[in-house]
Structure formats: structure tokens, C-alpha cells
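What you see is the complex with one protein chain gone and the rest in place.
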Amino acid sequence: MLKVEGVSHSYYKQSWLTRGGQQVLHEITFEWRRGECLGIIGESGSGKSTLGRLLLGIEKPDAGTVRYDGQPVTRRQTRRGAISAVFQDYRSSIHPFYTVQEALMEPLRLLELEASPRRLTELLDQVGLTPAYLAKYPHELSGGEAQRVCIARAVATQPQCLLLDEAISSLDGSVQMQVLRLLQELRSTLDLGYIFITHDIQAAAYLCDRVMIIQQGRIVELVETAMLPHVRSPYARELLRKVMG
Amino acid sequence: MRLLQRLLQDKPAVLSLSIVAVTMLIGLAAPLIAPHPPNLVHMELRFAGASWSYWLGNDHLGRCVLSRLIYGIRPSVLWVLVALLASAGLGACVGFLSGYYRGRLDAWLMRLCDVMLSFPGYVMTLAIVGILGAGMTNILAAFVLMKWAWFARVTRTAVMQVADADYVKFAKVTGASGLRIMTRYIAPVAAPDLAVIASSTYGSMILQISGLSFLGLGIQAPHAEWGMMMNEARSVMFTRPELMLVPGLAVIVLVSAVNFLSDSLQKALDPKLMHAMRSDKPGAVLGRWLRGRGRKEAA
Partner (left out) sequence: MNVLEVEQLRIWQAADGQGQDADGRALVSGSSFAVKQGQCVAIVGESGSGKSLTCKAIMRLNGGSLRQSGRILLGGVDLAELPLQEMRGYRGKRLCMIMQSGMSAFDPSQSVGAFLQSVLQVHYDWPRSQMQESLAVAMLSVGLREPLAVLRRYPHELSGGMLQRLMIALAIVLEPDVIIADEPTTALDAVTAYEVVEQFVQLRERAGGAMIFVSHDLGVVRRLADEILVMKDGEIVERGDTQHIFTAARHPYTRYLVSSKEELSRHYTQLMGGRTDAQG
């Protein structure tokens, strides 16, 4: 379980002489329970990317705590394998000099898990790719294929929580659908939970059980997906309306 | 290794590489190769021309020019290499720490670099040598002191370009340590930039050492060094031009070879072509690259 309490964070100006910043998140508090799929919806500039980084523990919040099973998430030991991530830019998510095989083996080697060819083939198979992809380089893959490799790599350590930071936003329309379906499948086969950060309400509504709407660093709504039609706040209603089918 | 293969396809590169490699090997094996001891004085052979036992003749003290040339490789080429590696190594460490960890550490280190870089190179080297006294070790120390800041800056830029990449983020999330990330992910990408800069600096360092020795600030007599050989030949420049030409040509040839090698290295390490190196048919690569660009623009 991931517990976020009173998290606030600011961006500091680059200069080392002045301290002055822009507050990006204000008193964020919520929980993610094992196995659930939580969507975090916000426009650009809402602070959702910053929140993503804080949830992953690669940055420490200025105020408040993010704990996973009671331990702070910034400690590498807490995260090891339990939390993983897939990012928006599939082109820069895999090191350009590494083949798919090497990229998949990295997290396995790091956590001293089985990294046999059998296991790698199994991983690729789960995301719908053939073993032939093992020898390919990232620039030889299409967007959808590259993102699948990133998903395979993220689930390699058998995490409990997979954070998807705008993971489908850079993909073409029909490929987005393919990946969404894949994510749904994996959720049941691997007993995974997701934190799905996105600006696309339709995708979040499709995939998630619960949905959180952020505006300028504050939580505006936090409801079960089924309750979305009944939200009260004007911002949320506007957001739900401005959807192109 | 593919890099070597690529490099070997380039004819000037092969030539340059051979010249530099052979020179270094000769320098290392100087005692085995040089026909005569370099410092052995034969006053009766002063200014003798080329002969069968003294292929390049003798200098103003009757010493064998060829042997001095060979022994001169050691300070002029090999010791400079050591200084280069020390300087680049120190600079790279600073650059890595600065570029990866950022924040306060980065700010302080970069201010330090700015201070070092604001001093004009040659002048500072002269000043340091003036303070510490002439001599090879002092000059090399001065070099390391002056050049590390530049390597640090270059490395830092290369590191910063990579440190924000998503694959680094993923490694952090999975729990990789800073050191692991730096060595496995960032170093391979930053190394080409550093290699190119280092190889081009090598040429200028050789020239500087020879220049300083020519001025009398470098290695002290009676040791052999190319710049110093030119200095000693100054007084007989017009009567015995070969005494100045021989070490001078040696410097020119070697530095040109180093510079050519540096250019070829840069071409071979071009990131766009790095992808090409690792794929199959060359013709298909360009098409794929273009399509890759097209894809980015569409998505």
C-alpha cells in the first residue's frame, strides 16, 4: 500500500544564491491500495508529473511523506522491485546502445533475479512480442513495440505497483487502444496494480477503478470511476465535458 | 570491435593511427632501438653529417641525433600522454559528479572551474613553471592543473544531456546506485565526447611541451627532448639546418597524425552513425533513420 500524506513540493530557481520557487503541489493526501488501478488526471502544469516522480521516490518532497508499506519510498530498499514505472517517451526509455535483451536483463540483474533466455522469452510473450525482438535496438522498434518492451521490462521484477506516467500519450490512436487492452490483461494475469497518470479522461475511465483529478497541485476530486458522472466541482465537470469522441 | 572496423575503413585514419602507435612503441622500447646512448658526447664528431653509423648525423656535442630523437619520444610524447590522461581523468570525475548530482555540489564545482578557466593557458603555465622552477614534472603538473577544468566542463555537459533521460529514471526507480548508473549508462554516452576532446588536446599539448622546452623551460640538459633539440640547434640554424629540421619535422608529423586521428575518431563516434554501426545493411539504415524522424514528427 502506498500512502501519501500532506505532500507539498516546489520548484526552486536554478541559481544557488536565491531561494524562491514556485509551489507545484499543495498538501496532497491519498492512498493507493494493492491491486487497484488509480488514475491521476490533470492538464499540463497541474503537477501530475512532479507527483509521479515523488511517488517513485526519485525525488524527495519538500513537505509530507510518501510511504510504501510504512517505509519511505525514497529509500531504494523500499522500492526494490515492488514499484516500477513506464514513461511517456519510449524513445528515451531504453538506452540507445542496448538491445532489447540487455534492456530486459538490467532490472533482473540488479535485483539478482532469474535472467535466463527462457524468462526473457516469457516476458516478451506476455506483452505480445516474439523472441526475435530480443536482438533489436530501440531505434528499430515502432512506438507501440518500444512501449511494450518498456512494459515488459517494468513487470520483469514482478512489482506490485506499476506507475504509468503518460505511458500512452505519445502513441497513435489505435496503438493506444492496443496498449490499454494489454494493460488490462496484464492486470489480471500478473495481479498488478496501476497508478495511471494521464491527461486523457477517456483512457483513465477505461482502465481505472478509482480516479483522482488534480488542478494546479491540489486534489479536486477523488472518486470511484462509476461515480464520475456525479462529481460536483465545476472544474471537474468542465474537464469531463471537454472530451472529443 | 565495430568501432575499430569503422576506423580502419578510413585510409588517413589508418595511416595516422600507425604513425602514432609506432612512435609510441619506439619510445617505449627506446633502449632497445636507439643505436647509440643519447647523451654520449663525442666532441670529435661535432656537427658531423649523416654517416653509416650515425644515420642522422651528430649535434653540437657530437651526440647521435637519431638516438636523441628516439629517446626524445619519451618526454615529448609519452609523458604528455600521462599528463593528458591524468588531466582528463580528473576532469571527467569532476564532470560526472557535477552533472549527475547537480545542486549545490554542481554550483561550487563549476565556480571553481570558472576560476581555473579564466586564467589564460600559456601565461599560467609559464607562471607556474616560473614559481616551481623549470623541469618536466613541473610543466606536466602545470598542464594537469590548467586543463582539468575544461575536461570537467565538457564531461558535465555530456552527462547532463543523458542524466535526464528516461532510462536513467527507470534505473533509479529499480534501485540502481548512482555509481552503477554513471558507469553503465552515462559513461558510454559521454565517453565519445571526452575521447574526441582529449585526442585533440593531445596534439596541442605536445606542441606546448616542445614550445616550452624550446624556450628553455622544459626538460633540462642533457636529457633529449624534441623542443630542446630545436633550441640547441638555434645557433647553427643556417649553417646546419638539418639539426633543427629533424626534430621539427618529427613534431609536425606526429601532431598532424594525432589531429587526423582525432578527426577520424570524431567521425567514427558520431552518435547518428553509432546506430548505423550496430545494424545491418548500410543502405537500409538511412531509410530507417528518416522514417524514425518522420515517426517522431507524426507522434
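Think of it as A and B in the order they're written, each chain with its own count starting at 1.
The rule we apply is simple: a residue touches a chain if its C-beta (ideal position, glycine included) is under 8 Å from a C-beta of that chain, and two chains touch if they have at least 3 such contacts.
Nothing here was measured: the structure is a model prediction, and the numbers come from that model.
> Check each of A:Lys3, A:His26 or A:His199 against the chain that is not shown and name the one that touches it.
Within the whole complex, the residue contacting the unshown chain is A:His199.
> Of A:Leu56, A:Leu192 or A:Leu228, which residue touches the hidden chain?
In the complete complex, the chain left out is touched by residue A:Leu228.
> For subunit A, enumerate the residues touching the unshown chain of the complex.
43-45, 142-143, 172-178, 180, 199-203, 205-206, 225-226, 228-229, 238-245
The criterion applied here is as follows: only the chains that are shown with their structure count from here on.
> So what's the Cα centroid distance for subunit A and subunit B, whole Å?
Roughly 46 Å, centre to centre.
> Please give the residue numbers of subunit B that touch subunit A in the complex, ascending.
Those residues of subunit B that touch subunit A are 104, 107, 165-167, 169-177, 180, 185, 188-189, 271, 274-275, 278-279, 288-289, 292, 295-296, 298-299.
> Quick one: in the complex, what on subunit A touches subunit B?
Result: residues 16, 56-58, 76-77, 79-81, 83-85, 87-89, 91-97, 103, 106-107, 110-111, 137, 139-140, 142-143, 150, 153-154, 157, 170-172 of subunit A touch subunit B.
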